[in-house]
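A single protein chain has been removed from this complex, and every other one stays in its place.
Chain lettering (A, B, C, D, E, F, G, H, I, J and K) follows the sequence in which the chains are written, and residue indices restart at 1 in each chain.
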């Protein structure tokens, strides 16, 4: 699980859009659901585009799949797109999750550079998006659960 | 569950994009998962924009929530958007599902008129999108399951 | 009088935009004003684009003029535009009415495909738009009243 | 009633678009209908954008509502928009009228900067647009008449 | 042969653009040419987008090819596009015909959503477009005649 | 018959798009069909935009109609458009033909500058487009055949 | 001769673009050339859009033709366009002149709203543009001189 | 100090955007700060674009610099831009001030035609923008104060 | 004098736009005016973009200035633009002339690639545009005459 | 005070745009003015978008307000926008400063993603922009000084 | 080696952009480097788009690869693009070279229609671009040298 920029503020930042659940609570819920589905879930949060690119590049040989909320970089980062495309070609699928319905927000949030190279997208269920995304990724990896 | 235009052909139509599962199989799986989550799931498929508008308009007082795959109308129908917005204002939330990652396809499929008035979106998991969408809708309705 | 999609929900749907008057009340008011102006007013509501096209196509030889609120189809329907242009060329003028000021709403509601083939437009007076539109149509038909 | 630029030429200017009625005849008809509706109607015509802005700014405390045909400034004047928005916030509603169907004319006439801050719009009925607009404004002011 | 919206008015509607030939006359001519080419031609006209989608969806196993004049839906219907793409993938080719040169008309008629999934296009020959289109379709089906 | 740039390579160039028929074979088939329809067909191929303009300008007084495949110039040449418009005004109609469905190809091939000044268009039938175009032109010239 | 906004500064303002000739010198030269051509030339300079609209509206019955340098309003004024169109329809042709080649300057100076309703345009010859424009207008008025 | 259109309404107009300070209070504060900085400040407010152009044109030889809030004309006036560019070339720099953060408002307020010819811009500090703008202008004029 | 594509048809081609004067008559009038102004005028007409580029490239050392009507290439030819820019840098100025007001015609004729590298432009005076253009060019070359 | 990318080169980099003052000199001047206004000013410079996001995220509880020159990220960083919006919602206002008038530079510098979430903007006064921005921020924080 | 329009003027034309080296000197340098790399280099320069199309069409069977500077046609010629694509499909790769960095110049020079069908591009090294391009082409042809 890769959390993008500003998500460290979750629970305190604009709670009417992003909810009051903290990142630690989401990570705990993901790990609990992972246990249930027979998957180990590792979580990290990074504010830097390059750090996220590096984390994705380190995935092959280390994890089976990527769950990612690229936050603001969803709309601007060709580099993260290229990284996800690269590891997809090396057998590591990704699933994109969003807390809110980005389609209902600003004009510059309409374009997702990342969706086209992810296998699936889940958006709008608040913290629930993460859990649904993990179930979806598990299904893609051939696990039961979705 | 409202299936939009051309989905009656599912399983036979462009299987490299839409998969080989038929609509009847998806409906059965939805009803099975519904039972498990304590929800009754009713399914219908319509090719006509006006018929889908009418079906949505009939929802208040009849169902608790709407799961919808508007297919081609996702990108062109202001009328379906207006219908979903109307019933959302009357207490019936909707969740949008798509078989494929529409973001990775034609230019004219980039714009979703419907997403902005749905509470959540699930795309790209093939028939699995429907099941994840139902779990998400159940969670929104205050049911356990997601 | 042709009412477009979702207008059957009037009075219950997003009342802060569309008001609390129902369609039946509007139709009654139109018929009352029609009597006063010496005109018989027939009303129908349809959710389907094709049904509206057919209703317009049936106008020549049956009615003298058309009062229409195309609702969501205002912005997307070339077919309704073509139908109105066809019957205008056969001597049946149309007047377009809207409950709200569409110009003050979403970007995709800025374009009216229909206005260019209607003789007149009235928008923003709530249910009053219909009555002003009927007066205007009556005047165009050579009746006193506007 | 505020008439915008070039309307002093009415009756002589491009009569196939704007009709042969003169401004004096329109003003007389408005005042007659005003009497009938129990309203006093004051009329002025200005070619200058700034003069129209000033006239609108002088409205609060002096008139109850504004009927305006901004003519060419409809499409270019943010200043008139701001003036109408300002007085609307001070309790003076406005109704926009147009002689012709602007939607059926040049590209640069498609955008109305003014409609979004007017309560209602009437267009395409020639001189009749003014009378319908006055009825609409009267109704908005709580008068009988529409 | 599928005729789209408003074509039932043919012969009476804007004859300077669409000519004076009626739909019945075109259908008779198509059937006559079909006989000559050894093909049975079945004709239907529908105003509804969904009805046309359904008719196309019913084609596989029923007809060998589709001749279609989608009229106004040419420019707005992703659903008809998807239907034609679906049946093309199931072995039923389509040919698009237009009475007029759409390229010489309104801006919003410049885009054809349908052409990209039809095997061929014929436009601008009035009723003759249908006959040339049938010859072209016959040739695509391996028949002599073009 | 005027063949535009690169068509001299026909049969050898990108055969998956343009087919394996050579230009000489197409010209022979056109002349055979011309004989059948009672028309003499003269053919020329030019790579230069100016040469095609000159050939069109020489048409009045020399030929009755023009069959043209402007190839790449379809999308870029205002000069050929002007030439075709000029001779159309002098009584020489033109029909545009294309081997492939240009609508299904690159973005910059979507705009046809030429279609608006041609009487008809035939596209997508490979070498068959030429024969259908000749039939169409013959019909426009008052000949039997379409 | 109507000079638009900021032209009173001519000779002192950005002389590398607009030259060092003053407005008074241009007016004198115009009057001298007018004498030679048998025309009386009246000149005025206005900074206000509305004042220019009024001056144009006063032209019919007073002058035979209008020579105008709308300066900045060339690119923004629909009102001046409407005024020129109105008086053109009343028999008073206009010729537009510019000191500089506006096409070689800022993006927002590329669009001329005025050119489409003027009979002719002369640009880029500095003060000479005025004299060529007067000759052209004289020729349009049936005078010798061009 | 030049105040643009509608600013005479300040304090009464949309106070949630523009605040409750009146223009007279702002002018007094500017003059007080001017005294402190050793500058005489003259203030005027105009609704007309042409009047503002004239006021700017009168600046050289009369004032050392211009502080301007062009209000609505910021987004539409090429004439004011040209006037400011003209006097800048004659040694009179300008500073643009705005009460609100225009960048956070309507789409058509995103473009500033004026900023490019002003030496500096201050926006978003309410009435404080004027005082900061005067300090900035004073600094540009070689005065101490910023 | 360089005449662009299709101008050989002048006098016969769309006379309602281009007039009835032939190219030979224009050339004779130019040479007569040239004599009067003390200039020798050489004229040529070319349909090919490359031929016009070559003619411009041959100008330095051979003629003092270029009068050009690029016709359709005005809107599409970067090559002619580059040629005119190249010879302008070598001391040979150009003046662009047009028979009609291109600004009042098709959308794709709104952009002039050539104007930005010509010293002046004259448009809309029919054959008179050429004579005014020659006077303007003569003035630019330091000759009396404008 | 957060300085964005490349600002470490200040004083040496393109001095005709950015001036010769170094970052150390600006920081010293800010701290001096801060003392005068009773504020402690802490300064840092970062080249990385993620590092700036992290610095902003660390502001609540640590500083009262943020003065930021996002430099190149002004135009591309949704992440910095989101960070500033997040901390604004947590009671830490920001003021954006720019050395140059970005409005007068490249096309891609016209859009500011950051301005909409800052309380105020100061641009174009060189190093003076920082001092004016600090005064403005101090005023927003309820300090005397502007 | 194919040189496009206006390149015959090289060395004399806008030397601050294109340098002072002549075409003959470039051709000599290419032939010298060709000798060194074991390749025979043939050079030609053409101003006409059609002539360049013909030259490319003649390449298969005659040369192994094409080095081309399409100059102005880079941005406008679909015909040259089609020609290069055609011969690429017949085993003749092309490399595009430019003297200057076109990316740093006019807006309409930003689009390269040609790059997409060339194997490689070299730009910005003046006459050196040709030599690097030849080395690159040689490497693509399996020769040593790059």
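Keep this in mind: contacts are C-beta pairs under 8 Å (C-beta built on N, C-alpha and C of every residue); 3 or more make two chains touch, one makes a residue touch a chain.
Since this is a predicted model, take the numbers as computed values, not measurements.
Engineer: Among the options K:1, K:23, K:80 or K:118, which residue touches the chain absent from this view?
Structural biologist: K:118
Engineer: For a quick check of understanding: of K:6, K:45, K:77 or K:129, which residue touches the chain that isn't displayed?
Structural biologist: Of the listed residues, the one touching the omitted chain is K:129.
Engineer: What residues on chain K make contact with the chain left out of this view?
Structural biologist: The list for chain K reads 95, 101, 103-104, 110-112, 115-125, 128-129, 131-132, 135-136, 139-140, 146.
Engineer: Footprint of the hidden chain on chain J, which residues?
Structural biologist: Chain J touches the missing chain through residues 4-6, 8-9, 12-14, 46-51, 71-73, 75-76, 108-109.
Engineer: Considering the whole complex, not just the chains shown, which residues of chain A touch the missing one?
Structural biologist: Per the touch rule, chain A residues meeting the hidden chain are 48-51, 53-54, 57, 60, 76-79, 81-83, 85-86, 89-90, 113.
By definition in this document, only the chains that are shown with their structure count from here on.
Engineer: Between chain B and chain K, what's the gap in Å when you average each chain's C-alpha atoms?
Structural biologist: 54
Engineer: Report the inter-centroid distance (CA atoms only) between chain C and chain K in whole Å.
Structural biologist: Roughly 62 Å, centre to centre.
Engineer: Which residues does chain C have that touch at least 2 chains other than itself?
Structural biologist: Only 48-51, 76 qualify.
Engineer: Looking at the whole structure, which two-chain pairs count as touching?
Structural biologist: A-B, A-J, B-C, B-E, C-D, C-E, D-G, D-H, E-F, F-I, F-K, G-H, G-I, H-J, I-K
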